[in-house]
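One chain of protein is taken out of this complex; the other chains stay put.
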Amino acid sequence: MSASSRLRQGALNVAEWLAQPMPSHCGGLAVFAGTVRDVHEGRAVTGINYHAHTALAERRLAEIEAEAAQRFGAEVRVAHAVGELKVGEASVVIVVRAGHRAEAFAACRWSIDTLKQTVPIWKEERYADGAARFLDGTPIKTVKES
Amino acid sequence: MSASSRLRQGALNVAEWLAQPMPSHCGGLAVFAGTVRDVHEGRAVTGINYHAHTALAERRLAEIEAEAAQRFGAEVRVAHAVGELKVGEASVVIVVRAGHRAEAFAACRWSIDTLKQTVPIWKEERYADGAARFLDGTPIKTVKES
Amino acid sequence: MRVTVECYGASQRWCGAELVSLDLGETATVADALGRLAERYPELALRRDTVAVAIGDEIVAAGRTLAEDERIALIPPVSGG
Partner (left out) sequence: MRVTVECYGASQRWCGAELVSLDLGETATVADALGRLAERYPELALRRDTVAVAIGDEIVAAGRTLAEDERIALIPPVSGG
């Protein structure tokens, strides 16, 4: 997993994804990060182990960036963590740079919604009582279908 | 203008507003930043001088945070720059921490839209030809009206 | 009664100054102050319906009575963000 890949081992550092300067033709930066919550469906969560099909996930994340750029005229960066994350740590980061806020928000929202349906990643939740389970998910779609 | 105020002299540093850890009950972080663009209505822009009515602007920014918290059940931080900004620099930052992404996006979008209509701040654009002008704006509303 | 008007944003251009002094009658209101400004500054008169007035950290109603030496702020249409 190289430094330039979109899948990263361990928690993401959101600030790292903002270091790049804003292009001068852009006026809106929208960012979304998903973090591990301490409760899910009433059970106390201690962490999540994220599993990925690396080759297909990298390809799909790149496709999301390209498709969002085309649909919204925005620059989009998408990253996802794999491995063990603790409560409060960031598992996914979407960074969008666009001309105006409407496109920035739309591209950011579309990208996270699409990621959840198209990228082969699985959450294995760990609970305070020592149990662990893979969450139910959604049958994988292609990026174009989203 | 104290360090804890929501109006800051000069460009904002977006990463600074992300330093606070994510509360453990929150799963979604949404951020919007507005930056100075190099063109507006076909004219080459070199920078923007942001003017504010300090007392009322501070109050309105605090009201936006409180109203967004109530409407969306989210933690919201809002900051705006005053003074001279160059192209690419951030004039406004909205940071939202919420249980899930839907509320995070909704609160972030509502906050920036409301800020633009309710906070006494004025853009004075500076152009490559040496001219400067105050932009037309929108008659000020209250936060509750938004 | 003397009041000082702070002109924000484009109202600085309409009134040609950041601060304007007004001599008004006793029991003058915010509306009276705006009326006097509109007489003097035609560019402001054209936009009078779009301008709010603040005292301290509050937007005040047109009927608000002014006090001697009070400062009022002209809040033209806003353009933050």
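Each chain carries a letter (A, B and C) given by its place in the written order, and its residues are counted from 1.
Note that in this section a contact is a pair of C-beta atoms (placed from the backbone, for glycine too) under 8 Å apart; a residue touches a chain by one contact, two chains touch by 3 or more.
Quick caveat: nothing in here was measured; it's all calculated off a predicted structure.
One chain is not displayed; in the complete assembly it touches the shown chains A. Within the whole complex, the absent chain has one touching residue among A:15, A:39, A:56 or A:102, and that is A:56.
Against the chain not displayed here, chain A makes contact via residues 34, 50-53, 55-59, 80, 91-92, 112, 115-124, 134-140, 142.
One rule holds for everything that comes next: only the chains that are shown with their structure count from here on.
Chain B and chain C have centres, each the mean of its CA atoms, that are 26 Å apart.
Chain A and chain C have Cα centroids separated by 50 Å.
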